[in-house]
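One chain of protein is taken out of this complex; the other chains stay put.
Chain IDs A and B follow the sequence of writing; residue 1 opens each chain.
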Amino acid sequence: MSIEARHITKTFGRFTALRDVSLTVNDGELLALLGPSGSGKTTLLRIIAGLETPDPDPASALVFAGRDVTREAVGERRVGFVFQHYALFRNMTVFENIAFGLRVRPRKLRPSPAAVRDKVRELLALIQLESLADRYPTQLSGGQRQRVALARALAIEPKVLLLDEPFGALDAKVRQGLRRWLRRLHDTVHVTSLLVTHDQEEALEVADRVVVMNQARIEQTGTPEEVFHHPASEFVMDFMGSVNLFHGRIESGKAVFGPLVLDHSASGAVEGQTARLFVRPYDLHIDRLHTGKPSLRARVLRIQAAGPQVRVELQAETGEAVVVEMPHAQFRENGIAAGDEVFVALRDARVFTEDWSI
Amino acid sequence: MRGNWFQRHSILPGFWPSLGASMLYLSLVVLIPLSAIFLKSASMTWPRFLDAVTAPDVVASYKLTFGASLGAAIVNAVFGFLVAWVLARYTFPGKKLVDALVDLPFALPTAVAGIALTSLYSENGWVGRRLAPWGIRVAFTPLGVLVALIFIGLPFVVRSVQPVLEDADRELEEAAASLGASRWQVFTRVIFPVVRPALLTGFAMAFARALGEYGSVVFISGNMPMKTQITPLLIVAKLEQYDYAGAAALAVVMLLASFALLLAINILGARSRRYMEAR
Partner (left out) sequence: MNGGRSCATDPAPLRWGLTLVALGFLGLFVALPLAEVFGQALEKGWQAYWAAIREPDALSAIRLTLLATAIAVACNLTFGIAAAWAIAKFQFRGKNALVTLIDLPFAVSPVIAGLIYVLVFGSQGWFGRWLDAHDIRIIFAVPGIVLATIFVTFPFVARELIPMMQSQGNDEEEAGLSLGAGGWQVLFRITLPNIKWSLLYGVILCTARAMGEFGAVSVVSGHIRGLTNTMPLHVEVLYNEYNFTAAFAVASLLALLALVTLAAKSFLEWKVRRVHSELQADPEA
């Protein structure tokens, strides 16, 4: 089932959580809403679920597969919501939790107790917790509770699954395992899913498409590759991974950052305008000798060789702190050490100027 | 569903029904009947009202009610604090039982307390017998009223102070002791200031409860005019004489006193909460 949110605005008193946000979720895809706290992602998710109502606006609408659901209550929308803190019913066993959505249906639509039992058993098998059916939530680990919450949401056969930072409260290892499990589950069950997270690694690993949000607005929508390699704004680039930042200016159609000069014939570049250069640590190259390419002189401050890549911290001649990452093999070839004077060159970078657009 | 100036929006159902039903019940059972008191006294002319509330026997009852309630509250403040201290900090066999018994004056019906105390403290009662040789008469004297009010106010101070003492940070005392403070100094400078707001709250609550008390006092007091009549009893007396307006006038005086105390208790409660949170 596809979801369309049009021109959603939401204010809480003086605080604006969402500012004219529009979003489309395609049928069957797993979309991640990614952003820092306060960006509005959870609010948007809850509005889609019906747990919050958007500010009144003739242009705003919420459409599920062509049906306007703006006036429908949360119980009518057939959404499966997984809460950040699971919200399992404390006074019910795992079995009863999962069965709840089926048991509260109006008499005519309610499945027989045998049908309910079968469905719950099926879901327990799906989440691999058959042996824990009679336990209470307080007797489960965080990861187990999360899976029960998911099964409970799936029991009502929802048209869309909405997950609010489902793995935020778990240990790193458990988080990674559950992430992969969720992706596999989605590939099996094919329910349209919307996942809210502040962890960009999670979004990139799990989602079909990523929506990056910041301060009540959508910054960029795209596949993980698009968002990561072709960030539309400074914020997105900065948020999606570590980044080196250089300050400079536009001069004669080029972006100048000390000795580094890049072509910047992009639209709207004004002479003398301030510009910022964003470079990923692995897009910088260290040479011991000047190679003739435009490069920055820097002194090596610290080398961190324990890790998947070698991390080199440097101080550039222009004063900026620079971090470069390189594979171990390349590091061994270079043979640099702390205190060395080296040259840092660019492989790939993005230039952002002051954005005057509204 | 939308939020508005009155209620911040929520998707949980049943706000207006539950609020409406509660307000209706509250009005019918509490607010409207209570207003009858004020309306009835308002029907009196001002001089008549003053006469009713300042008649000699009425004034005598104020003195007794107020005085005995204050006295009982003070006694409870001192001994109630002691009891709370012992329960919070010491162990002894049967402590759990004693702790539960502290609530007995809350749970025991006032009439039962009334006749039990009267029986105990009358001249041939178990306690009265032992005090008679010393010339001390308790039953049917203001002293008896005091005793009854001590009984019913006892749990207020204890239950107010006990949780504060139990939660008190021992490390503060240890720090003070390590800096050379004597045990008494630790008590007066470290422990007592923390407990004081709760003690005052308990005192005020015991006082307020004593002011309005009827059942446990009316047996032991003997109800002698000008000597051992408490104000609630006078209200009943006026009712029996069908002097509704007079009864309402006295009730107004009592209600105003109670509300003033309630306000004081709330302010004290807010202060002690702020103190606790600041820690």
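What we mean here is this: a contact is a pair of C-beta atoms (placed from the backbone, for glycine too) under 8 Å apart; a residue touches a chain by one contact, two chains touch by 3 or more.
These numbers come from a predicted model, not from an experiment.
Trainee: Which of the visible chains would the unseen chain be in contact with across the whole complex?
Mentor: When the entire complex is considered, the left-out chain reaches A, B.
Trainee: Out of A:71, A:105, A:247 or A:302, point to the residue that touches the absent chain in the complete complex.
Mentor: Answering carefully, the residue with contact to the hidden chain is A:105.
Trainee: Which of these touches the unseen chain: A:142, A:222 or A:294?
Mentor: From the options A:142, A:222 or A:294, the contact with the absent chain belongs to A:142.
Trainee: On chain A, what residues meet the omitted chain?
Mentor: Against the missing chain, chain A presents residues 49-51, 73-75, 78-81, 83, 85-91, 100-101, 104-105, 137-138, 142, 145, 152-153, 155-156, 169.
Trainee: Residue-wise, where is chain B in contact with the chain that is not depicted?
Mentor: Contact residues on chain B toward the absent chain are 5-8, 10-15, 17-19, 21-23, 25-26, 29-34, 36-37, 40, 79, 82-83, 85-87, 89-92, 96, 98-105, 107-117, 119-120, 125-127, 147, 150-151, 154, 170, 173-174, 177-178, 183, 186, 208, 211-215, 219, 232-233, 235-236, 239, 242, 244, 247-248, 251, 254-255, 258-259, 261-262, 266.
Simple rule for what comes next: only the chains that are shown with their structure count from here on.
Trainee: Going by the contact rule set out above, which residues of chain B touch chain A in the complex?
Mentor: For chain B paired with chain A, touching residues are 1-2, 9, 11.
Trainee: Along chain A, where are the residues that touch chain B in the complex?
Mentor: Result: residues 50-53, 56, 73-74 of chain A touch chain B.
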